[in-house]
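Every protein chain but one is kept in place in this view of the complex.
As written, the chain order gives the labels A, B and C, with residue 1 at the start of each chain.
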Amino acid sequence: MLTDCLATTDALAGIFSDESVLQAMLDFEAALARAAARAGVVPDRAAQTISALARAAEFDAAAIARDARHSATPSIPLVKALTARVASVDPESARYVHWGATSQDVSDTALVLLLQRAGPHLAADHARLDDALRAMSDRHAASVMLGRTLLQPATPTTFGLKAAGWYASAARGWRRLNGAWDSALVLQLGGAAGTRAAFGAHAATIVDAVARDLGLRTAPPWHTDRDRLGALIGSCGVYAATLGKIARDIALLMQAEVAEAFEPGGGSSTMPHKRNPAGCIVAIAAATRMPGLVAAFLTGMVQEHERAAGGSQAEWPTVSAVVQTTGAAVSSMAAVVEGLTVDTDAMRMNLEKTGGVVLAERVVMLLAPQLGRDRAQQLVMEAVRRSRESGHGFGRSLQDLPEVSRALAPDVLRDIDRPDLYLGAAEALRKELLSE
Amino acid sequence: MLTDCLATTDALAGIFSDESVLQAMLDFEAALARAAARAGVVPDRAAQTISALARAAEFDAAAIARDARHSATPSIPLVKALTARVASVDPESARYVHWGATSQDVSDTALVLLLQRAGPHLAADHARLDDALRAMSDRHAASVMLGRTLLQPATPTTFGLKAAGWYASAARGWRRLNGAWDSALVLQLGGAAGTRAAFGAHAATIVDAVARDLGLRTAPPWHTDRDRLGALIGSCGVYAATLGKIARDIALLMQAEVAEAFEPGGGSSTMPHKRNPAGCIVAIAAATRMPGLVAAFLTGMVQEHERAAGGSQAEWPTVSAVVQTTGAAVSSMAAVVEGLTVDTDAMRMNLEKTGGVVLAERVVMLLAPQLGRDRAQQLVMEAVRRSRESGHGFGRSLQDLPEVSRALAPDVLRDIDRPDLYLGAAEALRKELLSE
Amino acid sequence: MLTDCLATTDALAGIFSDESVLQAMLDFEAALARAAARAGVVPDRAAQTISALARAAEFDAAAIARDARHSATPSIPLVKALTARVASVDPESARYVHWGATSQDVSDTALVLLLQRAGPHLAADHARLDDALRAMSDRHAASVMLGRTLLQPATPTTFGLKAAGWYASAARGWRRLNGAWDSALVLQLGGAAGTRAAFGAHAATIVDAVARDLGLRTAPPWHTDRDRLGALIGSCGVYAATLGKIARDIALLMQAEVAEAFEPGGGSSTMPHKRNPAGCIVAIAAATRMPGLVAAFLTGMVQEHERAAGGSQAEWPTVSAVVQTTGAAVSSMAAVVEGLTVDTDAMRMNLEKTGGVVLAERVVMLLAPQLGRDRAQQLVMEAVRRSRESGHGFGRSLQDLPEVSRALAPDVLRDIDRPDLYLGAAEALRKELLSE
Partner (left out) sequence: MLTDCLATTDALAGIFSDESVLQAMLDFEAALARAAARAGVVPDRAAQTISALARAAEFDAAAIARDARHSATPSIPLVKALTARVASVDPESARYVHWGATSQDVSDTALVLLLQRAGPHLAADHARLDDALRAMSDRHAASVMLGRTLLQPATPTTFGLKAAGWYASAARGWRRLNGAWDSALVLQLGGAAGTRAAFGAHAATIVDAVARDLGLRTAPPWHTDRDRLGALIGSCGVYAATLGKIARDIALLMQAEVAEAFEPGGGSSTMPHKRNPAGCIVAIAAATRMPGLVAAFLTGMVQEHERAAGGSQAEWPTVSAVVQTTGAAVSSMAAVVEGLTVDTDAMRMNLEKTGGVVLAERVVMLLAPQLGRDRAQQLVMEAVRRSRESGHGFGRSLQDLPEVSRALAPDVLRDIDRPDLYLGAAEALRKELLSE
């Protein structure tokens, strides 16, 4: 859809396309027929006919969507259409379509199958992002830059540490998402009220066979217990927010006045000088939408009795948007980080332009033992003032203060405004983060 | 889309379809070319060529969607594609495509044009709902039923008053929505930074002409001032919540144990006895999703400087979902209320089955002047107990208490458990609500 | 509360304090007693006693809060405590406490009274913001600065236009909020099921008297019709988002690398050079929380029958947070804008540092008539390249190109890179915005 074009990828748009959704529903019906045939409750011939005709391309998605509005589920018109198709070939077999299942068995299992198919695409993009962040962090272990707090200069840090923080947060987020994803790949098959009564004594056999056929795990019916899906959605929300944080940081570094990093591409045909943070924008837009989508899902989780009147019927658009939006964000950020140009000169210059004030804390620490903390602070503020007025550097201004030059050893004095000497545990922390 | 099939109507799905979205973008480009030609800044021939070729059917929506992901807007690939088409016919004219406009001018105006086209569909369905609610309220002015608070029996009310409350709340919601909708139908045309600089002295002329051509109002560029859209989205959220309240009430009345009202249709092929609240479910599902969608829009309103990096790019899917979901809810509820079967016998029986306890308040009021409130309350509780034990009615149990029968005039005593005599201002309030 | 300290103001924290909330509930009870006495259904003496004892300071808010958890409303323990207090003075009068009302009549009317008291505080802060934005816009009508789109340099604009955009959006937001606020100031008084049955023939008289006493409007009971509150909450959401946009813009302008504006205060004791955007942060934090709060309110609007089981009980914390958070944002931004330091030199310098590329569009427009648009674009890109390599300005680089200098008149050539000549309709738009 054009309206949603920034919130998906080619692969994911395919997975949530009408044909793919229909096929997932039909895959369930075919697997059910085969399993019931193996259990002996449905004739083999019916199972074969149903399987053979369960091809999405033969069905009219638009008509099914339209009819779905009258029964509040796409399952009923889909089953009706499948039944009609089977009946046109073999009326006897048509009786066994959807045997023992309920509408939500089809729609839930189809949703799970779509998740199963989408997972590897997200995983591949996360792996790219993961690799690119680790490599970038290593490459810039010694690239000193301004730490920035509340969008103001703070003490120095390294780009390597910054990238390691991005990495670790994304890695944790992915682990949670991946675990939740895996836990959600559960067959839905409960029948009218979740007791599998229509399967009689064959319930366990049929359920196991359908699950094996579709590559899903089994569990008791979960028609109104949506917590596994909820956990998946919530973990997508956290992960996308982390990607949004990385994207916002990069977009801020790309500002012309900062100019410390640039994502590839993003050129504008009419303004050739512009390098827009197009990839970051896709991820920021994703992080903007996701909290509301997560809320929408959680709201719908309060589902009545054995099958809900409204809650579950609100899920499909939300789940499909959450998965595609998360996928768009990680795909986009993988490309951004893989192609990121980092300007370490600009980083150094932006540090220097602060006139040394970001090192004030360090100089106070150096002077305090001899001069006391209060006097140390006074001298540093005096040097900051002089540096601003004279345009000389902060180091030179400090050296010009006799009290300072007396207090410190010459080699310490010489390097007094070197930000790379005030990085604290940056490198140790970077390594710790990369080991997460 | 099948994934979104319960959250739209046929008409609205058409309006937000790829072809319709493309056409809205192309309508803007054509109107701009014509206006610029009239102002003399673009050759007439270019305007004619551009207008003639601005036909959505000739463009590849999927390709434009794909390319949009690289520039974070569908406008750039659309303009490129239109330029190429024009160039293939007349290279000179191609220079004037998109003259003086910026990407967001196209995408915002297209969005507004879609709103303009969607509005009448929602209005028509609201008018149906409005009529049906008023008529139903009049029809049931005297249909006494249980008032229910915290899902428990309270004092009696009328179905006419209940329907009038639904009506008034929906009517107020629609007025707000309609006003906000109207206010949002504003052309976007600001150029690169919102100053219309590229139009030079012709800015006002061109802007007026484009607006007139498209049937929109003019205003200063609002690239990052999204409050008009925000007000529209918010009012859709309030209106949809009201529809959700009506739908939940009806779904509760449809419970087999209550059985006071039934929506038309909703039959299930496998369980012929079932009448599912399918229409109500569409509206409840809408009310479930909307709060998160509203939140998503509001989140994106914090947009940077002259054009946002992420906020506005998150809007299209949200606005299109909000409009379609609201439209699905009102269309669905119009049909539900138009075809609602109301069982006034069931209403009376459910009242009677409470054993009169819901009239306890009334009887205390009748007895208190003579016996004092405390004694009155004791007697009423005694009658309730007796009524439950004996299975006799509450009135009979009261009459059996000598202290009660002495205290009240015979005609009052005779009608002591008539709920229709304890309706307070129900009818006056009903009329007041219908006059809103 | 410390946990909420950044999300309120002193005045609003007072209004939503326990004592103030209790007093609002007691004000309702007192007004009801007086009105019922005037109608003759409650003894004068009871009304006097109830009124006299309805003083919040005499009640134990903590105990009432605790007991509220058992009945799912603070009204029941409050009424019980008031009844006990009245009984301790005059047992007869105690019978008339809360006469004819229901729990939600108290809690809803109390909420409305708190809104009534909070309104003027928000209005006063908005008026300050409104004045400050208009004045700032006028002062900087001619302050040329970079337009910035997607956080990248675009064509020039003026700070006056930017401030006028902030003004107009905030003004529209306030008008909506103010209208919705006013519409929500409606007495709640419906009795057990919303029919006012317990008041008998005196319903209209009593309702009118209570409303007059409390300065509220009357309307039919709205126990489960929360659309007026919903509209108020939604308009707070839109308004706060607009304030968040202004705050984010200013925080971005305050970045050390941009340094075009500074809010007053925000100094840090440990880093004397730092000027934190503390005021903007309060507003950004508000805009961050509000969408979720709005969603929470809308979610709760789907309320069952005559009184809800959960929806309305979720409202108090949300409404109180929405009002206080909105109030914190506007109070904070009023102070920020009133004290904003604007550095027009920095604005000019940041423009110049772009090397003229933001004027490329302008120069192409000037050259196109003679050289054709394609050649014009080539020349401009050549000049941009030269300007970057040589460090000379963009204007000088253009003048050095013979083809350019031949094409343009000397005076045009001289001013070719003046951004103040490429402001389009900025001043006209500014005035239009200020007239909103």
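Keep this in mind: a residue touches a chain if its C-beta (ideal position, glycine included) is under 8 Å from a C-beta of that chain, and two chains touch if they have at least 3 such contacts.
All values reported here derive from a predicted model rather than from experimental measurement.
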From A:Thr9, A:Thr49, A:Ser137 or A:Thr157, residue that would touch the chain that is not displayed: A:Thr157
Touch with the omitted chain, as defined above, among C:Thr218, C:Thr288 or C:Gln378: C:Thr288
Listed residues A:Gly40, A:Pro120 or A:Pro220, member touching the removed chain: A:Pro220
Selected from B:Gly100, B:Pro291 or B:Pro419 as touching the chain missing from the view: B:Pro291
Those residues of subunit C which, in the complete complex, touch the missing chain: 1-7, 9-10, 13, 16, 18, 21-22, 61, 64-66, 68-74, 76, 80, 192, 244, 247-248, 251, 265-266, 268-271, 276-289, 291-297, 299-300, 309-311, 313-314, 316-318, 320-321, 328, 332
Absent chain, residues of subunit B that touch it: 150-154, 251-252, 254-258, 270-278, 281, 291-292, 295, 299, 350, 353-355, 357-358, 360-361, 381, 384
Positions on subunit A where the hidden chain makes contact: 72, 95, 102, 147-151, 154-157, 161-162, 165, 168-169, 172-173, 176, 191-200, 203-204, 219-228, 230-231, 234-235, 237-239, 241-242, 244-245, 248-249, 252, 284, 287, 290-292, 294-299, 301-309, 361-362, 365, 373-374, 422-426, 428-429, 432-433
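Assume only the chains that are shown with their structure count from here on.
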Interface ranked first by C-beta contact pairs: B-C
Distance between chain centroids, defined by C-alpha means - subunit B, subunit C (Å): 24
Separation of mean Cα positions, subunit B and subunit A [Å, integer]: 31
Multi-chain contact residues (two or more partners), subunit A: 251, 270-271, 276-278, 281, 291-292, 295, 299
